[in-house]
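Not every chain is included here, but those present sit where they belong.
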Amino acid sequence: MARKVFILNGPNLNALGMREPGVYGSKTLQDIERDCRTYAETLELGIDFRQTNHEGVLVDWLHEANESAVGAAINPAAYGHTSIALHDAIRAISIPVVELHLSNIHAREPFRHKTMTAPVAVGVICGFGPTSYTLALQALANHIKDQ
Amino acid sequence: MARKVFILNGPNLNALGMREPGVYGSKTLQDIERDCRTYAETLELGIDFRQTNHEGVLVDWLHEANESAVGAAINPAAYGHTSIALHDAIRAISIPVVELHLSNIHAREPFRHKTMTAPVAVGVICGFGPTSYTLALQALANHIKDQ
Amino acid sequence: MARKVFILNGPNLNALGMREPGVYGSKTLQDIERDCRTYAETLELGIDFRQTNHEGVLVDWLHEANESAVGAAINPAAYGHTSIALHDAIRAISIPVVELHLSNIHAREPFRHKTMTAPVAVGVICGFGPTSYTLALQALANHIKDQ
Amino acid sequence: MARKVFILNGPNLNALGMREPGVYGSKTLQDIERDCRTYAETLELGIDFRQTNHEGVLVDWLHEANESAVGAAINPAAYGHTSIALHDAIRAISIPVVELHLSNIHAREPFRHKTMTAPVAVGVICGFGPTSYTLALQALANHIKDQ
């Protein structure tokens, strides 16, 4: 059976496609999930793709990932910029976590330049729209293979 | 049927009336809801009045408002000062949102002077106690009419 | 005879209508004064509506208001962001003062986010264009009635 | 019947024991709960011991504590450093609250040096590992007795 990775999505990503298409593009989160499934197969990975608007649920899911997955990609959206709880959750688990963002956070408002989760992630990918997800999967797969 | 607006209340507002009456007055949130219903009728608006202590639930409700209401008034309470998730939620939806606070946030501790939600709201009303709610309804009604 | 309130306007508001209509709308200050008079009558208030580009004159007028009015609404414009003199003037008088702004100051340049006058005002209303004035009158009338 | 105190635990404390043992020690939260029960008996206190990864749930529980307990000890973990909602919740209730941390927050990253909840708590205890809990219970018992 394929090893599984979690792909976790934070607040407002359920609104993708209708939310500021100029910034986030016109694909919906369902479109992205489908792209991820297709791409993950080529990497021989299964994926568990989820979205929530709740910081606490993201923490819960990271703990859960630690039990049932070999790695996680997270688009923490707004919570990534301020959440010490997510920082601690990533630190508390032993599987590798890759952080990704659809938009280039460095090209937006100053409060999006800082990420609280990045220092405990393996690495960060941002700015490539939906491609950020498949790049993150690729990065995660390489990292798992190298361990 | 009357057009509907959401009136959303953030953390600790359920404790209104007993919580620091010197700062927040002696009316309960139920009293305020009643005042809002009465006032909204004069504006020919229906209201959906809710309270939660959860940031994520406020995000969920804003998305829901976008589907079923013509506008929203929000007293984000504590979350208004720090929440990028609420900022993004207001930006992600297309109905107008008015921010309000019972107390004058500029007359309190420095960490209450800044509001993360205001830049994406239509405008802000603060400092008038329960009257802030009816002023917000009036402002929202005018804004909807002008669009 | 109707109780009187002062409505004081700070620098550059005389240019309203032609000044950056995208930010401030196309109504002139005379249009707004007319709206205020009409609205004030429904509140059984008389109004004394003035504009000046001089910080010192605003201070003078606040002192004068204390002698001959039951309250004041002030759109301090640029001076609201830096003037300790206006802060002190509002503190020095005993009638209630409501602060208002046409534009949403939180959605503009950082130097407009802070208001030096707000901490000593009853409350603040901003972002609703000319409606900010009538909301301020309503708020002031309620506050006077509650005292 | 023994008077009851709430012992509330914030995000990631469910991972205790496996999470960075070098920082947090090898005891699990269940071990600590057991120690607390034993110690509380000597103070003639009953305890209600809970953990959640959700900021909003901590707010809910503080309100609940106000109804059914004589005091609370809280290890807010990550949320203690940023949460105005928790600050307001502690201020909104009338029972005494003691803040505690397993690790010495002043010896860690700068973003852990500040605590938003401490200014409204009775006092703070940090750095003594699981002993922080029993010291907090002792402090709370003394405080209740002195009132």
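Letters A, B, C and D mark the chains in the order given here, with residues in each chain numbered from 1 onward.
As a working rule, a residue touches a chain if its C-beta (ideal position, glycine included) is under 8 Å from a C-beta of that chain, and two chains touch if they have at least 3 such contacts.
Here the structure is a predicted model, which is why all the values come from computation and not from measurement.
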item: Oligomeric state of the whole complex, in copies, if 4 are shown; value: 12
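In this text, only the chains that are shown with their structure count from here on.
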item: Copy pair subunit A, subunit D: interface residue numbering same or different (half cut); value: different
item: Angular offset of subunit A relative to subunit C [C-alpha, multiple of 5 degrees]; value: 120
item: Separation of subunit A from subunit B, taking each centre as the mean of its C-alpha atoms, in whole Å; value: 31
item: Where subunit B touches two or more other chains, by residue; value: 54-57, 82
item: Chain contact topology (line, ring, star, complete or other); value: other
item: Chains touching one another, given as label pairs in label order; value: A-B, A-D, B-C, B-D
item: Interfacial residue positions of subunit B with respect to subunit C in the complex; value: 104, 106-107, 113-115, 118-128, 131-132, 135, 138-139, 142-143
item: Of subunit A, residues touching subunit B in the complex; value: 10-12, 14-15, 18-20, 52-57, 77-79, 81-82, 111-112
item: Subunit A to subunit D touching residues, read off their complex; value: 54-57, 59-60, 63, 82-85, 87-89, 91-93, 116
